[in-house]
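Encoded as structure tokens, the structure appears first; notes follow it.
Only one protein chain is missing from this complex, and each of the others stays in its spot.
Order of writing sets the labels: A, B, C, D and E. Residues in every chain begin at 1.
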Amino acid sequence: MSREDARSDSPTALDLPMVDPLPETTQKYFDICQEKLGMVPNVLKAHAFDLDKLNAFTALYNDLMLAESGLSKLEREMIAVVVSSINRCWYCQVAHGAAVRALSGTSELGEAMVMNWRAATLDARQTAMLAFAEKITKASSETTEDDRQTLRDAGFTDRDIWDIANVVGFFNMTNRVASATAMWPNEEYHAQFR
Amino acid sequence: MSREDARSDSPTALDLPMVDPLPETTQKYFDICQEKLGMVPNVLKAHAFDLDKLNAFTALYNDLMLAESGLSKLEREMIAVVVSSINRCWYCQVAHGAAVRALSGTSELGEAMVMNWRAATLDARQTAMLAFAEKITKASSETTEDDRQTLRDAGFTDRDIWDIANVVGFFNMTNRVASATAMWPNEEYHAQFR
Amino acid sequence: MSREDARSDSPTALDLPMVDPLPETTQKYFDICQEKLGMVPNVLKAHAFDLDKLNAFTALYNDLMLAESGLSKLEREMIAVVVSSINRCWYCQVAHGAAVRALSGTSELGEAMVMNWRAATLDARQTAMLAFAEKITKASSETTEDDRQTLRDAGFTDRDIWDIANVVGFFNMTNRVASATAMWPNEEYHAQFR
Amino acid sequence: MSREDARSDSPTALDLPMVDPLPETTQKYFDICQEKLGMVPNVLKAHAFDLDKLNAFTALYNDLMLAESGLSKLEREMIAVVVSSINRCWYCQVAHGAAVRALSGTSELGEAMVMNWRAATLDARQTAMLAFAEKITKASSETTEDDRQTLRDAGFTDRDIWDIANVVGFFNMTNRVASATAMWPNEEYHAQFR
Amino acid sequence: MSREDARSDSPTALDLPMVDPLPETTQKYFDICQEKLGMVPNVLKAHAFDLDKLNAFTALYNDLMLAESGLSKLEREMIAVVVSSINRCWYCQVAHGAAVRALSGTSELGEAMVMNWRAATLDARQTAMLAFAEKITKASSETTEDDRQTLRDAGFTDRDIWDIANVVGFFNMTNRVASATAMWPNEEYHAQFR
Partner (left out) sequence: MSREDARSDSPTALDLPMVDPLPETTQKYFDICQEKLGMVPNVLKAHAFDLDKLNAFTALYNDLMLAESGLSKLEREMIAVVVSSINRCWYCQVAHGAAVRALSGTSELGEAMVMNWRAATLDARQTAMLAFAEKITKASSETTEDDRQTLRDAGFTDRDIWDIANVVGFFNMTNRVASATAMWPNEEYHAQFR
């Protein structure tokens, strides 16, 4: 994909214009994004050709990434970037790499999640979490009870294991959608939180 | 995982009991499943420890698999099984293999989606659709505009391409969640629609 | 391969007509198959363009799969399906999947061997056997004495190890022959022993 | 495997002594080997714990490698080595590498088949043959009619395609048996036909 | 590797102290680095336990990356990062990612080389160059004359092809040395040229 071609109104390579005008609640949601983040993330614009799809996507996203969990928000973003790095998803590495920098306050951790998570300074808990994330991204069918027990031994509850599995799963979904549709990240992300 | 161990009350290897009692709408939904399918699919029971998660999951599932689309329900189930076969997900191959048999009226097509989709008798449209599903499951980061154009040439609209990408994505998510948690399929599926 | 094209007289995509008439012993063998199995398996018809090839193939097959062995016939068929699943051979998964269902009396075991053998309920002996079958199908050059000792520790004799290795080897041969020639399975298999 | 350990009476790491005394026909066959080749190949000794297995193996081997075929004996040995190189089988690369040197009269061709067949000087026919051998060794389930047509276009008949597929299949079998049992090649091979 | 452990005097996980004192020319070279780059790159310190090794390494590096070539310095750094990304080398992605940012004046290009080079806006020449770099990093033994001709058609001379191959080769060397020794990048790199 050439970015030159991409600089059209559509946030992906597909010709799927947003509903126009957006209904009030959606417009309000986008306005809040603009205000708080300085942009409306392209993944939201990409779904906005069909509001049921946009709402189903954001409901799942918000539940997984923002709701109460034994995993911190930073940990969920670390998983997001590690999965996206294995799948080499341009959109998700850029956007969630920025989130790791924002939540951790360090550029280096964001880079390590993108480049090679084994190079990061991690405690035993986070190492176990990311090793599991890598395994079920690459070879989920080989998961055994031993893998789950390793997580429990590192301090995770069964509920935490559910959450890890679902965050890993979610980015294995969005990575493929973003790459299949050539979704490109908002330019604002690149320089954020360096 | 040993099935013997698995035959506990939990539909996965995780100890996450369902909310008890279920709220009325959820109970009604489960009752309808029981009535129409002869069971409550374990994937629903697995999510029912947290109703927000259950609702977010079913909303996305229903939108992708059951809502209006240029893809028939059978085509969406064919994609589901091909993706689940590549990822070797036990739950999803069993459950959606049954769906392919149900919707196609033939045992053979369900088996081919599980065993090797290239062995099935498919028209050019479905061949293009499944080749794309395989590619973005295995190597989404190598997707190019040529891949999308191949789908357009086979008769798919940009909206259809979005739907293919999202169904592929969705099962790349659920395959990993099911395998990571050792979710097992309801026994009823095995003999259905043979 | 389109099945439509395939529905010619030949059991493969190659134009290699059977010897006609078949010699008496071959005809008698085929008649017995028809009587006992309700069909002459296409793999036999495929070899019948050259009787030396047919006889060499059946002699080896019968010795490996039917002769006296420390492995039960069901165990040998389980190996057959696991190997064929790794190689995604349409013919062999269909035909030997039916054999697993027939010998085990359960549809579920046949499906698990096809879909993901780790999901099946297996004792330690059969787990060791199938793990070895998987390893030498995927990476035989990395076999070490430890792998053989693991089998001995699980109760297998050296003769049993020979038999496992040879059944694994045999299906790695036939999977490739069947896929390379687009051999298709007799339709009767699909519904058998469900 | 340590060769030191291996230098016992058994041609593999398994304790499966030869029938003793061998029946007259077998003994005569081994005597001919000794006379003509200067050794009894270890693959024959390895099977000789069970004469039915030895006979079934040699019948298939002789039919595939020595009987009338559109493929020359050298071409069949070239396939044998290319397959064995992909599978990194020590026994088969040593023994059949020597056969390529013997039949071609050049050390270089034998080395190229072992090291990287693309480096050899080959005509279009042999290139097509070895490309097909590589594909069905590595990814047989992806074989399509196009692959067979490429062979026909290079001058192969359908009978030749059968023979290529079966030689490829055979060495995918024996490579796994040899590696799984730590079969070692007779020392005489190493220096032959250099 | 834990970075905490790593913060010792050694730039790698190996205990190989620098020659002390450094000879005058080496000290002068390091002083120039300090002055111009604000640091002595750890890869130089890592080699400085043996001055012959340091000198051989820097001579080759300088010839490949800085000497006259049909490839611009930026192009050589782009290759460096793409290769290092495939090999997931922490040191080289960090250090040469910074170089791409410095030479291109854009953070985005450096990120794309790290994350997924196909997402970058590239002309036909650079696309051909990076596709070749990827192929010979992943599967050099499958290189054919067609691959070289594709480069010539994109405007590269035979001398340029030599240079591409050698830069690709060089980073396939250093990536492995850096990862094998747990070499870590100077902290200064992370924030540079954002």
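Heads up, the rule we're going with is that a contact is a pair of C-beta atoms (placed from the backbone, for glycine too) under 8 Å apart; a residue touches a chain by one contact, two chains touch by 3 or more.
Because the structure is predicted, anything quoted here is derived from the model rather than measured.
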Omitted chain: which shown chains does it touch?
A, C, D, E
Which of E:42, E:107, E:126 or E:172 contacts the chain that the document leaves out
E:172
Pick out which of D:19, D:32, D:66 or D:119 touches the chain that's been left out of the picture.
D:119
Chain C residues touching the omitted chain (full complex):
141-142, 144
For chain D, which residues touch the unseen chain?
1-4, 85, 88-90, 93-94, 107-108, 111-112, 114-116, 118-122, 184, 187, 190-191, 194
Which chain A residues touch the hidden chain?
116, 118
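Going forward, only the chains that are shown with their structure count from here on.
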Using the touch definition from the top, how many steps at minimum link chain B to chain C?
1
What is the set of chains touching both chain A and chain C?
B
Rotation angle for the CA superposition of chain C on chain D, to the nearest 5°?
180
Check the residue numbers that chain A and chain E use where they touch, and answer same if over half are used by both copies, otherwise different.
same
Counting in whole Å, what is the centre-to-centre distance of chain B and chain E, each centre being its mean C-alpha position?
44
Mean-CA-position distance for chain D and chain A (Å)
51
Report the inter-chain centroid distance for chain A and chain B in whole angstrom, where each centroid is the mean of the CA atoms.
22
Spell out, as numbers or ranges, the residues of chain A touching 2 or more other chains.
1, 88-90, 141, 144
Hey, which chains are touching each other here?
A-B, A-C, A-E, B-C, B-D, B-E, C-D, D-E
